[in-house]
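Have a look at this one before I ask anything.
The other protein chains are all here in position, but one chain of the complex has been omitted.
Read from first to last, the chains carry the letters A and B; within each, the first residue is number 1.
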Amino acid sequence: MSAPIISVRNLTKRFGEFTAVDRLAIDVAPGSIFAFLGANGSGKSTTIRMLIGLLRPTEGSIEVDGVDVIRHPRRVRDHIGYMGQKVSLYPGLSLRENVEFYAGLHGLAGPELEARWGALRERFELSDAEAERPENLPAGLRQRAGLALATLHRPRVLFLDEPTAGVDVHSRGLFWELIREEADAGRTVFVTTHFLEEVDYCDWASFIDEGKLIANAVPEDLRRRYSGGYRVHIDGEPAQELTTPAIDDAFFAELDPLLAVRPGARVRIDSPSMTDVFRRVIAESTGARRAQP
Amino acid sequence: MSVQPSLRLRGLRKRFGQRSALDGVDLTLEGPQIVGIVGPDGAGKTTLLRAIAGLLEIAADEASVLGFDLRKDVRALKAQIGYVPQSFSLHRDLSVYENLRFTARLHRLGNEEFERRTESLLARTGLLPFADRPAGALSGGMKQKLSIANALLPEPALLALDEPTAGVDVMARDEIWRILEERRGKSLVLISTSYLDETEACDRLLYLDEGRVVAQGTPAELRAQVPVRLLRAWGSDPRAIAKAAGALPYVVSARVRGPFARIEIAAEELPGEARLYADFAGLVPRVRLLEPAPVDMESALLFLSRKQTQGTSAP
Partner (left out) sequence: MNPRRLWTLLVREARATWRNPFTMTILVAVPLAALLVFGFVLSTEVERLPLGVHDASGTASSRRLVAELAAKGTFVPRAFATREGLDHALVAGQISAAVVIPPDFDRRLREAAAGGAPAEIQVLYDGGETVLAGNSEAFLRTLALSTVAELSSGARAQAMGGPAAPSHVSPSGAAGPASGGVRVVTRALFNPKLDGSRFMVSGTFGFVLSFLTALITAVSIVSERLSGTFEQLQVTPATSLEILLGKILPLGAVFAADVVLMVLAAGFLLGVWPEGSVVFFVIVSSFYVLTSLSLGLLISATSATAAEAVQKTVLFSIPLVQLSGFAFPIRNMPAPFRWLAELFPATHYIRVSRAIYLRGEGPLSLLPELSLLAFFTLILVGVALRSIEGRE
């Protein structure tokens, strides 16, 4: 992995007796989509608030795009875009006025703003919504507009806290396509979600439970580790079932000869769902905690 | 419950000022079951649930819920309905237990009956250890579980749940669904949701768009209606495969989904099997395996939303 753009070490946040985040260590590769997962109250939002400099950690270090966030919480703001759980468009102002407002805060105006916003407007399909006030827009569109605003100043890292909560399946799909485009353009995306199937859109997944990291890997590695693997059914004479931890070159090397003797045979693959994968992650972590009081 | 819960709506309409939220809903439901309400944002799901719960002044040709007429006095109906709104609406300063007791008193539940039901509900929702905690101090998932336990306390014949699992983690969702499963044979449960796995767990689905029910049926029926072929293309670079496949003229959508590219093809434009396999064999990068997959709920809902957009885009 190239040098991480987000680097967190020993990150701890205590509220009185309660430890919300416990010695967290994560690295995020530049240009990747990093899924940050966990149950309600597991410490996700607390962590994000520390990463963007809104909350001072009790202990540990945070570096985002070369900025020591703990020492210079303000300096990191030009490097990041943030979209909270509530999309922060001002009601009463049209989308266009919201754009001008946030652009103005980043010192963006005139032809430069027009060029950037024009491009975003097309790509995010926001042209029809420009004159509307956010309270009159459907949730999916509001969410896209929120993302457009968070990227307007071309931050190197995007923090998205449950951007797809309460959004219909069509808008969620569109949203993830946009996130992928942002990542392809070199922007790092740090995202939380409760739609665990969305982890398959991501390059990396970290799962925290009671403030501790309990899983931290590429999604396919989590599948390998926390599921019974892919079940593959091959039609033909004779039909055959096999199980493989991953659909990779090794698997194809095994599959190809089987298909060669069954011309035209159909193959059906049962993929372990990411939801099931994380059910198991949680179950194992809970089990380990019980065994070790 | 000896009486079968039922619901008959014809031409149900609701306007908020200039905006029409429900534009002639026709719906008949008989007997206990779990009915999922799906559809795009702003389709009228919340309004429909609120109307059925007797919270709105509505217009309709027929609007009978559990035998009560929604256009008339709905006080008696409300005693038999449990409603959970989207945002938490219990008393934050009361404890979990006190909230339930408050509801029990409103429904004039006997003390013994209340204790019995409460204990069972708290145990099943995993809220027992938090019985004395103020509701406002619960996590998001626990709040939703309490709301549902609260709605179930009077053992209503009809339960209306507005996105009870939005923003809720997978473990709390599983617990919520375990409770709903127990009601499957007893109550008529109406639930709106945007989780695909939850729609699959419903007995019946209503697809709402622009204030009307535009499609309904069992999940299997809904999937079967969809004139789309679904393929999964496996290979070492699924992203590049999706991109290449997206360029094929008959492909409706091609998106990466983890280790494979998920490809939808409109059934009417489907070329012959031979041409299809030849086209995919010729893609660069190489598709190692092209797997025909059964149409899933995602495809079904996406198809319905595309169909509606195309149908209404003409002025």
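Convention: a residue touches a chain if its C-beta (ideal position, glycine included) is under 8 Å from a C-beta of that chain, and two chains touch if they have at least 3 such contacts.
Since the structure is predicted, the reported quantities are computational estimates derived from the model, not experimental observations.
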**Prompt:** Where does the absent chain make contact, in terms of the chains shown?
**Reply:** A
**Full-complex contact with the absent chain, from A:78, A:203 or A:248** = A:78
**Fill in**
Where A:8, A:67, A:87 or A:169 are the choices, the one touching the absent chain is A:87
**Positions on chain A contacted by the hidden chain, ascending** = 52-56, 73-74, 77-78, 80, 82, 84-93, 97, 100-102, 104-107, 109
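Keep this in mind: only the chains that are shown with their structure count from here on.
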**Fill in**
Expressed in whole Å, how far the mean CA point of chain A lies from that of chain B is 24
**Touch list for chain A against partner chain B, complex** = 38-42, 85, 138-141, 162, 165-173, 177, 180, 194-197, 199-201, 219-220, 223, 246-249, 252, 255, 266-269, 271, 273-275, 278-279, 282
**Asked** In their shared complex, at which residues does chain B touch chain A?
**Response** 38-42, 139-142, 163, 166-174, 194-197, 232, 234, 236, 255-260, 288-289, 291-293, 298, 301-302, 305-306
